[in-house]
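To start, I am sharing the structure in question, which I have written as structure tokens.
Note that one protein chain of the assembly has been removed; the remaining protein chains are unaltered in position.
Letters are used for the chains, namely A and B, taken in the order the chains are written, and counting of residues starts over at 1 for each.
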Amino acid sequence: MSENNNIEASQQETNDDEIKSGFYEIYVMGKRYKVPIGMTIMKAIEYAGYQFIRSCGCRAGFCGACSTVYRKEDEQKLNFALACQTLVEDGMYLVQIPFVPASKAKYDIDELKPEENTILSIYPEIARCVSCNTCTKSCPQDIDVMMYIQNALRGNIQKAAELSFDCIQCGMCAMRCPADIKHYHVGQLARRLCGKYLDEKSENLKVRLQEVLDGKYDKEIEELMTMDPDKVIEKYKSRSIEAAEEGKA
Amino acid sequence: MAITEALGHKLIEMEKWNCCGVVASLTSDDLMHHLASIRNLIHVQDEGEDKVVVLCDMCTNTLKQTNLRVTESQDDLETLNEFMDKENEYKGNVTVIHFLEFLRDEVGFDVIKKKVKRPLKGLRIMPYYGCMLLRPAEVAIDDPEEPRILADLIKALGGEVVDTPYKIECCGSYHTIDQKDVTSKRAGKISTFGVDRGADCIMLSCPLCKYNLDTRGKEAESLIDGYHQIPVFYYTQLIALALGLDMEPLDLEGHAVDPIKILKERGIV
Partner (left out) sequence: MKIIEGYPDYMYESIKKVEETRPSRVGVIPKGMTLQEREEVLTKFHPDFMDGTRREVRFGPNKGELIYKGIVDLLEARPLIDPKKVDLDKVDYDVDVLIVGGGGAGTVAALFAHGSGVPVDRILITTKLRHGDANSMMAQGGIQSADRPEDSPSLHYLDIYGGGHFTNNPKLAKALALDSLKIMKWHEDLGVMYDREDDGNFLELSGGGTCRNRLHCAKDYTGMEIMRNIRDQARNLEIPVLEFAPVIEFIMDDSGTVSGAVVLNMETQDYCIIKAKAVILATGGDGRLHLEDYATTNHYGATGDGLIMSYHVGANLRDLDTMQIHPTGAAYPEAIVGFLCTEKIRGLGGQPVNKDGELFVFPLEPRDVESASFIRECRERKKGLVTPTGMPGVWLDTPMIDVIHGEGTIEKNLAAMVRQFKRVGIDMVKNPIFVYPTLHYQNGGVEINENCETAVPGLFAAGEVSGGVHGKNRLMGNSLLDYNVFGRRAGINVAEYITKRTVGKLTLSHVDKYNKTLDDLGIDTKRRAPIILPEYRGKEALARALDIL
């Protein structure tokens, strides 16, 4: 493609000074490759020559694009991780899941009420939960998934929202659930209901918004906009900084 | 909790629990549906306790059946423990009792009688047991054919017992969801026996039975000519009234069939 700096790959190649130097063997969908120690799964796969189209998003653990299922040599247990966040291990046997065909309910948040049955009525399948906990074990973010589904089932919207907060919607839970629950969509609904109906509203915002709509600050800002450049600089320099004064830096 | 305290005992609320799944596995090779129950028993273990008092009849039944299953079959217990590889192992040492058993066996109905401040004098109560506390026999908390635990409780509280042959018939259970007329007619049949024998109200222990007899029972009034549903009390409501505890948490206004009128008539409130 283009002549860009191959920054990330080149930094990985100078690993000889690292404590452990050398290479690990990993298996990408069954094919064996040698990759330098100290790389994330994502960078290791690229090192081996793959260019990601799917299975690569933010590269920093926020978007859930790079869900990876792997097994370690001699082990039978399947593990779940994000490729961009997990270091390769010797004998790692892996595959990536770029997409989960999960159904999502369509709803109008403005028409819903934050009642005990609301989430159940939108996602009735949560009643099929058998508490097998497979979802929790599949989560790369250490979320207690079963618990937030249980709380959604009980109508405890607040708790479901809290417990599911760190969810990056990678879909591993939904893929593995024997009851075909779509946990991350349920969590999203819980959080929206909580944020909209259960969290207290900001009085300050209400007041300030009305002031803005009434044009209270228009004149001040117009003045700043048309002011002599030196005067603006003066104004800027003479601002009192709240953080410095409070010692809250 | 208030009742327990008033009787001089202490119960600790569980920190972590999950839905019991309702209705334990009915086939011998389905272990999956025992998971939810076992998980709760592990939670009890994790909190360092070995006995759990359960408020719901259906939960009691499910937890007891599962507990029995795994204590009788070491293989099943091992399989379940191995599946739950991230959780602590269930050792099989937790005892499951229903709140009624707690009141009968650990507190004692005579103790309750002594602490009654407002005896339910003149209130004619029909005890209704339903299914879950009595069947199957291996987990029953009383005689499955001739239970007396609710009747004994009523007497301890100062009320009059109205015995009926339908006290152990099923209320219709989950048919309330998609065949609610079935449960309404059941409520009608069950309550009519009581009404014919002069009962003022019904006392029961299962939340689902209460819903079916109270809410569906009220709906039966439009299905059966001339039928009137009598009020339905949850046993803890009547205990609280008799012990003179705060009435607010009882939510007597929330019933489908108004219970306050009869309580007033009998001079209890």
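Methods note: a residue touches a chain if its C-beta (ideal position, glycine included) is under 8 Å from a C-beta of that chain, and two chains touch if they have at least 3 such contacts.
None of these values were measured; they are calculated from a predicted model.
Counting contacts over the entire complex, the absent chain touches A. In the complete complex, the hidden chain is touched by one of A:Y27, A:Y93 or A:F165, namely A:F165.
Considering the full assembly, A:G195 is the residue among A:G22, A:P178 or A:G195 that touches the omitted chain. Interface with the hidden chain, as seen from chain A, comprises residues 1-15, 17-19, 38-40, 43, 46-54, 56-63, 65, 85-87, 104, 106-110, 141-142, 161, 165-166, 168-169, 188, 191-197, 199-209, 212, 217-218, 220-221, 224-225, 229, 232-233, 235-237, 239-244, 247-249.
Quick note on the criterion: only the chains that are shown with their structure count from here on.
Separating the CA-averaged centres of chain A and chain B is a span of 43 Å.
Residue ranges on chain A touching chain B, taken from their complex, read 77, 129-133, 136-137, 146-147, 150, 153-154, 178.
In the complex of the two chains, the chain B residues touching chain A come out as 16, 18-19, 21, 32-33, 35-36, 39, 83-87.
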